[in-house]
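Excerpt of the complex: some chains, original placement.
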Amino acid sequence: MNAHTAYTVLDLIGTFAFAISGAVAARQRRLDLFGIVVVSFMVACGGGIIRDLCIGAVPPAGLANWAYLAVTLLATGLTIAAYPQVRRLRHPVLLFDAIGLGLFAVAGAQKALAYSQSAEPAILLGIVSAVGGGVMRDVLLSRVPAILEREIYASAALLGAAVQVGLTYAGWSTFWTPWVAVISCVALRLAALYFGWRLPVFHAARSAQPQTVQRGDAAKADSRHDAR
Amino acid sequence: MNAHTAYTVLDLIGTFAFAISGAVAARQRRLDLFGIVVVSFMVACGGGIIRDLCIGAVPPAGLANWAYLAVTLLATGLTIAAYPQVRRLRHPVLLFDAIGLGLFAVAGAQKALAYSQSAEPAILLGIVSAVGGGVMRDVLLSRVPAILEREIYASAALLGAAVQVGLTYAGWSTFWTPWVAVISCVALRLAALYFGWRLPVFHAARSAQPQTVQRGDAAKADSRHDAR
C-alpha cells in the first residue's frame, strides 16, 4: 500500500466517522434531511478542504473525488436509519468525533508530507484538518467549539500528527505507522474524556488563594449578569 | 453571449441581490456605515471567493474585479437611501436572499464547469457558492444559519445547480438555460417559504410516542438549564 492510497483510505474512514458525528449532532438539533446531509458533509470534508487549499491541491479532494460525497451520504443514511442504535452508544458524537480526529490528524499530516512539505507545516496541517471540521460543526450549530473546552482535544491531534511525522522522519515508516499514530491520538482523546484529564488552566495562578477568589469574582460577575 | 460573459452577468446580479440582503440585515442590527458595507461585501462575495479558491481561480473574482465592489457599494447605497421603500417589502431579506441563492447556485455551477470540472464538483460548488455567503452573514450576525432552519434552502440551491449542469450535459444549453435554472431555484425557495414546505425532520421517528417523550426531555433539560 503506497503513501497515496494509505492517506486516501485513512481520509475516507475519517470522513465516515466525522460524517456520523455531524449527522448525529445535526439530527439532535432536528435539522431536516438535506440540512443533515449538508452539515455532515461540511463537518466531514471541511477540515480536509482547508488542508488541500493550504497545500495548493485544488480542487480539494472532498469536492473532486465523488467517494467523499458517497461516504458522507452512506454515513448519514446509516445514522438516520439506525438512529436508536447509534444513540444507544453512550456518547456517540464524542466517540466518532475522537476517531475522526485521529484519522484526520494522521491523514492530514501524511498528505502534507507527501506534498513534500517539511515537518512543522505537516504537523500543523494535521491539526488544522483534524480540528477544522469539528470547529465548523460547532460554529454552525452555535455551540462552544469542543476545542475550547477543557478536555484534551487539539493536543490529541498534535500527538497523532507528531507521531506520524516523527516515525516517518525517523525512517521507521511501515504499514503500521499510521495506525500507531491514529491509535495514540484516539486513545489520548478517549482517556482524557473518561478520566477527565485536562491541561492546566491559568486562572489567577499567581495570587495566594487564586481559585477561591476568582470563583467569588465569577459568582459576583454572574449575579451581576443575571440582574441585568 | 458566451459562457464566460453569462456567468459574470449572473454573478454580478447575484452579488447585487446578496449585497441588498446583507445590507438590510446589517442595518437592522444597527451597524455603522462601514460595517454595513463590510458585511454586504462579505455576504455578496464570500461564497464566490470560496468557490474561486476551490477551483484555483486566484485571485478570486470578488477581489480582483472592481465591478463586484462597485456593485456592492451601489446596492448598499440604495439600501441606505431607500430603506423605507426596501423595508416596506414584506420580507426583503428573505426575498433578495432567495434571488441571490438562485443566481449564485447557477453561476457557481457554470463557472466550475467552465473550469472543466466534472458534473459532481460543479453541482457541489454551485451549492457552496450559493450557501457560503448566507452562512457567513448568519454566523457573523450571530443568527442560526438559514441553512439549518427547516424551510427548503440548500435543497433549492441543489435544484438550481443540478438543472444548470443537467441541461448543459444534455446538450440543451441555450441562452435561456441559466435563467430556467435560476427561476426553478428561486421558485422552489419562495414556494417553500410561502407554503411552509419542509423536508422530513427525524425526531425519534422509531418510537411509539416519540415527540411527546422528547419534548418532555427537552423541557426537563431546559428547566434544569434555567435553574442553574
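All chains are identified by letter, namely A and B, in their written order; residue positions are counted from 1 within each chain.
FYI, contacts are C-beta pairs under 8 Å (C-beta built on N, C-alpha and C of every residue); 3 or more make two chains touch, one makes a residue touch a chain.
Note that the structure is a prediction, hence the values are computed from the model and not measured.
Enquirer: Given 2 shown copies, how many make up the whole thing?
Expert: The complex in this structure file totals 3 copies.
As a working rule, only the chains that are shown with their structure count from here on.
Enquirer: Please report how far chain A has to rotate so that its Cα atoms sit on those of chain B, a copy of the same sequence, as a value between 0 and 180° in steps of 5.
Expert: In degrees, rounded to 5: 120.
Enquirer: Taking each chain's centre as the mean of its CA atoms, how far is chain A from chain B in angstrom?
Expert: 27
Enquirer: For the complex, give me every residue of chain A touching chain B.
Expert: 26-27, 29-36, 38-39, 49, 53, 58-60, 63-64, 66, 69, 80, 83-84, 139-142
Enquirer: In their complex, what parts of chain B are in touch with chain A?
Expert: 53-56, 117, 120-121, 124-125, 127-128, 131, 135, 139, 144-145, 147-148, 150, 152, 154-155, 158, 198-207
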